[in-house]
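Supplied in structure tokens, the structure appears directly below.
Left out: one protein chain. Kept in place: all the others.
Going in written order, the chains are labelled A, B and C, and every chain counts its residues from 1.
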Amino acid sequence: MGRAVAVIGTGQTRHGMRSEVTYPDLIREAVLAAFQDAGITPDDIDGVVSGTMPSMMEGVALTHFYFADALRSVGKPILKTETCGSTGVSLAITGYYWVASGLADVVLVVGSEKMHEGDSQATMTTVAEPLYQRFFISGAPGAFGMQSKLWLQRYNVPEDKARDAAAKVSVDHHKSGLLNPYAHIRKEYSMEDVKNAPVIVYPVRLLDVCPNSDGACAVIMACEEKAKKICSKPAWIKGVGYAGEEYWIGDSDKVVWESAVKSASEAYKMAGISNPRQELDVAEIYNPFTFQELLYYECFGFCDFGTACDYTLKGTFARGGELPCDPSGGVLCTNPIGATGLIRCAEAALQVSGKAGERQIEGAELALAHAMGGIIQFNGVMILGSKL
Amino acid sequence: MEKHFHVREHEVWLPYRFSVGPVFHRFYQGLKEGKILGNRCPKCGKVLVPPRSFCPDCYVDMTDWVETAQEGELVSWVLGRKEFFGMPMDPPFIGALIRLDRTDCNFLHLVGGFDLDQKENLKKLRTGIRVKAVWRDDKKGHFLDIQYFQPI
Amino acid sequence: MLSKVAVVEAAMMPGPESAENYLTQVYRICREVLDKAGITKDEVGTVVSASSDVFHGGISCANAYYWDAGAAFLKNASRQDGESLLALFYGIMRILSGRYETALVLGLCKGTENPDNDLITHFYTDPFYQRQLGLNETFAAGLQMRMYMDRYGITEEQCAKVVVKNLGNALRNPYAHVKKKVTVEEVLNSKPVLEPLKEMECAPKSEGFVALLLASEEKSKKLTDKPVWIKGFGSSMDTFYLGDRNLLNGHLNKAAKQAYDRAGITDPRREIDLVELTEPYAFQELLWTEELGFCDRGEGGKLIDSGITQWSGGLPVNPSGGVLATNPYVSRGLYRAAEVVLQIRGQAGERQVDKKVKTGLAHGTHGFAGQFHAVAILGS
Partner (left out) sequence: MVTFDKKGNPIIETEAIIPYQSVLGPTWFRFFEGLKEEKIYGTKCQKCRRVLVPARAFCPRCFLDMEEWVKVPSEGEILAWVYTNYEYFGMPTKPPFITAIIRLDGTDTGFLHLIGGFDLSDVEKVRTRVKDGARVQAVWRKEKQGHVMDIEYFRPL
């Protein structure tokens, strides 16, 4: 069943508004950091995996040409994986398969986005085709807002309770962001701040929503033999899962969200996880919207459907809780889209190798990383662990 | 164009705000002053123009700035006869790669300063001929502040 | 290769404009390849598609649009942006990982819905330098062609011969977009575009939906009695700025070397029976044949003069008509692989070459003047 693959180094940029540097320079910042972390040189790399959000967001088409030098990919094979918002995890999964197949021993995986250079909502509108859906999807918040309404209705969750739980997610994550030197938003908010923030797309308020960030993330993966040689604490890839649904938003169940449930169960099966809340030590979830985070707790089997608000309000998923989620501050604090999913993998790797600094969850050995994309259509999950 | 089947025409219209970064910014400033700036890799010693933030070969920061010659050799050229999206000027025009003296890469720009409809003039264009930058009067910090390179 | 991966089926759609919509075309090409192989969508292990957000009818996140049409509903699937041979490579990796027995590989591009290819390739440029000077793929190719002629004395007639050959070959290919009998004079007298490039030396904008079904060695036995094996593949990226690059000694030889090494090929001219390469500009076929090692440097012109690369020659190059005949921008590389598969299986119909094809080469390239190259070696 393929070769074992580990993350042996990660690098992130300082995320935020980075208009002082060009896009290739931003990428180089992450790549240099990853090489330094892994303690290897570009000569040790057999191939490069690169990806961003749609090229329309970047204003440069087929960006791997432009980024070729910054990616250190000259003279090397490259794969250009893109799956919208879930690109980051898809990149990591590509790196995994490349090494697992035996066709490369060490690969560099890089995801990036310079969101301040483009217009994210205008770009996302073009994800919807111009014949039908484009007229109704009011950017990302519109689609996610509808999903949260479907969920509340399905399980008769009182709106006030959901509002409180979503606000707690925002408060907790922003608090965690203060511990993360790479985070874009590093500011504390109260429950009241979140609940009184301006409405973006009712019921979604400003502090329920992720920021637009510039940032890049680089991850170096290696086969078992090389990983053991190069790295004292490799983060082993224990499981991968990915699934997507129909393009048409109305066609599939977005509450018992098939792609989310399937991608997690696929990864759990591969990793041998049967009770995720007990077995996982930490999770990095792609939650551009607070309500969606709650939905993920249920779809990933952290709790039963309809119960995420109760657990959240109890603190189960907060730092210090039974299964801390997004100790990095998560996507609510940092969202350079094409990098975001890969940051989740990098953060999970840091946690299981004990290298997460102030945001370290003590003794973390098994972590989940996740990304979501499309018109609430794709989910990808990777499980990383400290033990082979 | 009229199709024999049904289509819906539309356009993607998006705004961008590209971060120029300090290196291109300084290069553009140079253009405003009628200078072509490049920089040298501290490791391999190559002079690249336009300047780079890092050496594409050595991956180290390019720190050593130089003002390059405004003359060089013609390396290759195309004669644009047809309008196209993004063209640098109305056709006919000549797009070219030029090796500026004492630099280690080819510089993409235009060649002009003579009547392109005269066949005799075109015959004089050859790889290796010397060309020299001709500047516009109103410089804006743009590659086309250099109007073209003229054969000497 | 560590173990074997086979192409068990291939299907493609014709290059001319189609009145059918994109999603239906994606669905039909998937159905065709699955029906041919006799398996259902649910039996497919994974799907890897190639598409590009900018060559995609103005719909970003191309994969979101065609995910279900591309037989990937609730599958662990993925997508490559740009060169479609990358989807083939990723499909191979997924099978070699041992997690999948079959992979559906798709190349998807509906040229009809897009503006001119060069409007889009202009956006390959960086926003600060090359964009201000109007660079696009044809512009870069023109510069490369001039250098090639100057350096090696390649003539315009030799370049034009590629057009004559490829559009002539296309007459035998029911999937080709542009097919006609033309003369060297007609090519030379066609309208100048970016001289030295003339209109007929530049590829058209075509439709292209192509699907390959890959399988592990064991699974392939159940699906076909004519497997075509992936013998090797490779790819290589060159530096970005056109002026930094050696346009006559690019990265195709590096990509080819990886592929040859994996396939155990030491003498490509003798060991490869047929070539399908990506030549959006006529002269590039000559240059690429040099870089692939079929002749010495600067001998690409002599190679076509010798007649060996003709449909009936000893080393047919682009017997399908190549990219000059059909240019579905994103999927053109995977079309090359599909053509090689059909030739090896003896299923290429009228365009089947008149010799035994045991080993074939498929090539794809993207970026200015071949910034990136991908090569696959397929064999019986």
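Criterion: a residue touches a chain if its C-beta (ideal position, glycine included) is under 8 Å from a C-beta of that chain, and two chains touch if they have at least 3 such contacts.
Note that the structure is predicted; figures quoted are calculated from it, not measured.
Note that the absent chain touches A, B, C when the full complex is taken as a whole. Only one residue in the set A:17, A:32, A:179 or A:197 touches the chain that does not appear here, and it is A:17.
Screening C:127, C:192 or C:268 against the full complex identifies C:127 as the residue touching the chain left out.
Summarising the interface, chain B meets the missing chain with residues 5-22, 24-25, 28, 140-142.
Of the residues in chain C, those that touch the hidden partner chain are 18-24, 27, 30-31, 34, 40-41, 54, 57-58, 68-69, 71, 73, 110, 112-115, 119-120, 123, 127-128. Mapped onto chain A, the interface with the missing chain covers residues 17, 19-20, 59, 119, 121-122, 125, 129-139, 141-142, 145-147, 149-150, 153, 199-204, 246, 248-251.
The rule is simple: only the chains that are shown with their structure count from here on.
When the interfaces A-C and A-B are ranked by how many C-beta pairs touch across them, A-C comes first.
Each chain gets a centre from the mean of its Cα atoms; for chain A and chain C, those two points are 34 Å apart. Centroids built from CA atoms put chain B at 40 Å from chain A.
Those residues of chain A in touch with two or more other chains are numbered 22, 56, 59, 69, 74, 123, 126, 130.
Of all residues in chain C, those that touch two or more other chains are 58, 60, 127-128, 239-240. Of all residues in chain B, those touching chain C in their complex are 3-7, 10-12, 16, 18, 20, 24, 48, 50, 56-57, 75-82, 84-88, 95-97, 105-110, 127, 142-144. On chain A, the positions that touch chain C within their shared complex are 1-2, 22, 48, 51, 53-57, 59-62, 64-69, 73-84, 90, 93-94, 97-98, 100-103, 123-124, 126-130, 240-247, 251, 258-259, 262-263, 266, 373-375, 377-378. Of all the residues in chain B, the ones that touch chain A in their complex are 8, 10, 12, 14-24, 53-54, 56, 59.
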